[in-house]
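Showing chain A:
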Amino acid sequence: MTRLRLAVASFAFLLTWLVGASADIPPDSVYQLHAQLTTQTAASAGLDLHRGHPTLITMFYGSCPAACPMLITAMQVYESQLDESAQARLRVLLVSFDAARDTPRELDRLAKLHHADVTRWTFASAADPDARRIAALLGISYRHLPSGEFEHSLLITLLDSDGRLIASTAKLVGDQEFQAKLRAATELPEGRRERPR
Partner candidate 1 sequence: MSRSMKALAIVICTMGVWSLAIGAGKTPAKSSGDLGPPQGEPIHAILTSPPAVPPPIHRNHPAKVIVELEVREVEKEISEGVSYTFWTFGGTTPGSFIRVRQGDTVEFHLRNHPDSKMPHNIDLHGVTGPGGGAASSFTAPGHESQFTFKALNQGIYVYHCATAPVGMHIANGMYGLMLVEPPEGMKPVDHEYYVMQGDFYTVGKYRERGHQDFDMQRAIDERPTYVLFNGSEGSLVGDHALQAKVGDRVRLFVGNGGPNLVSSFHVIGAIFDRVRYEGGVHEQENVQTTLIPAGGAAIVEFHVKVPGSYVLVDHSILRAFNKGALALLKAEGPANKAIYSGKEVDSVYLGDKAANLAVVSEARAAAASGTLTKDQQIKAGESRFTGTCSVCHQNNGEGLPNVFPPLARSDFLMADKQRAIGIVLNGLSGPVTVNGNKFNSVMPPMSQLNDDELANILTYVRNSWGNSGEAVSADEVAHIRSSTKRPEGAAH
Partner candidate 2 sequence: MLPRALPAPALLLCALAPLLCGAAQAEENPFVEVPGAEFRSALPAGKAEVVPIRTFLLQRHPVTNGEFLAFVTGHPEWRRGTAPAALTDAGYLTDWSGPLDPGPRATASQPVTQVSWFAAEAYCEAQHARLPDWAEWELAAAASATRRDARSDPAWRQQVLDWYARPGGKALVAVEQGQANVYGLHDMHGLVWEWVHDFNSLLPADADPEKFCGSGALDVQQKENYAVLMRIAMLGSLRASYTGHLVGFRCARTAGGSP
């Protein structure tokens, strides 16, 4: 290829990427938020790392004594109500707001502790201001106390494959409506599902 052609091709590619990138993410998708996560494998990722799959997303912190273990178990219970092929389509993202203590090693330990399927479950952490922004986006409140503990609300949110909000629940057990929406989001192939509002 001549240099000119290379330049034109690169420019075209850039242009396509520009246009493509901005057209891709729907305006009401949470993936419009550009935030930096660090996963249990020490990889850097954006909030949209599971884009393309229906995703359960929540926030927690690793040293949480009781509530967060319950939260993780609750998500596993909701997941287990799905049949195998639906489970295979589902992704789960847990974001810690305690980046200081929830290092990749710690996140990895937590994943193993809960026997999470790491091909579909991601434990990640975000630093301020990204953690605050993700929480604000999802409607989760949290406060960092001087003792190092966090006071926070519990909320499990279901996103479609493009990051649009389908449903949320604060009920760790037995939210039938949420379960039904989770089933609907994971059972049928993408194209055949109605766009959620």
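Everything below uses one rule, namely that a residue touches a chain if its C-beta (ideal position, glycine included) is under 8 Å from a C-beta of that chain, and two chains touch if they have at least 3 such contacts; residues count from 1.
Quick note on selection: all candidates are chains of the complex that A comes from, given by their letters.
Being a predicted model, the structure only gives us computed values, none of them experimental.
One candidate among 1 or 2 touches chain A in this complex; it is 2, while the rest do not. Across the interface of their complex, candidate 2 is touched by residues 14, 17-18, 21-22, 25, 27-35, 46, 48, 67, 129, 132-133, 135-137, 139-147, 149, 151-154, 170, 172 of chain A.
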